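A single protein chain has been omitted; all remaining protein chains appear in their positions.
Up next is chain A:
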């Protein structure tokens, strides 16, 4: 394995981790406010579909982005309505959204485009173009740092940089702003927040809005990367993001490392489908199962105790 290969694998990891990171942060905001969000997968899917559809029709991925975020937001609000306003079970509402997205995208897609739930392929401005950071061509000639800068740091799409920026931003919002303090409190002890005269319902909705926007970005990223929507294209990424969230103990910086780790494992699995170690050949199935195996192992032993926000999963009933 040479240096360039390592860079290429890391580059691929970043691409694969971007949607996971955005989705993981979405889950983080939602669960920190005490709303379990198993519907991340559905939001990803509906966002991917709407952004793919809007971008295909208008030819602009930016309009697609708006449509994707709007769709994801709408789903978030349905989740909020069911589980915050009407105090329904958050898990059931989330699962229902996943099914709704899986069916709706195909049925609506078929009636709009007659392509069996696919959207037409996106091209040109219908996708996010890679951003080449300044001097990347010139820097590429410098040994060691050059290729790393050119391949790994430069040349991703706007959403990747946005996702990376979202990490410190989330940290700041959660731990350094008044809003964040209240948000965390609402996930731990909503009655205390209520006693202080702050609306629990409003805070939880605010968290779901943030989650909706982040999922919308992630879905649009998928549609842009694959140049269109294909049914079920989220392929379980929403669930992986949930696993990463537990892994990350509901913290933004840990979320970054956890999703990068998942991305890295997938990239290695893609690049080396079978690895020969002397006489023993590690089969490809093992490489593909590695992220899941690792989740179990790390959760069981290494990560320490992952304690979810205390009030997550419970709807808040005001005492009278």
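Assume a residue touches a chain if its C-beta (ideal position, glycine included) is under 8 Å from a C-beta of that chain, and two chains touch if they have at least 3 such contacts; residues count from 1.
FYI, contacts and distances are computed from a predicted model.
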(request) Tell me the UniProt name of the left-out chain, picking from "BMP family ABC transporter substrate-binding protein", "Sarcosine oxidase subunit gamma", "Succinate dehydrogenase flavoprotein subunit" or "ATP phosphoribosyltransferase". (result) "BMP family ABC transporter substrate-binding protein"
(request) Please pick, from A:233, A:261 or A:311, the residue that touches the omitted chain in the full complex. (result) A:233
(message) For a quick check of understanding: of A:57, A:81 or A:100, which residue touches the chain that isn't displayed?
(response) A:100
(request) Give the residue, chosen from A:92, A:165, A:192 or A:281, that touches the chain omitted from the document. (result) A:281
(request) Just the residue numbers, please: which parts of chain A touch the chain that's not shown? (result) 5, 8, 12, 15-16, 19, 99-100, 102-104, 106, 110, 115-118, 121, 222, 225-228, 230-233, 235-236, 266-267, 270-271, 273-276, 281, 283-285, 288-289
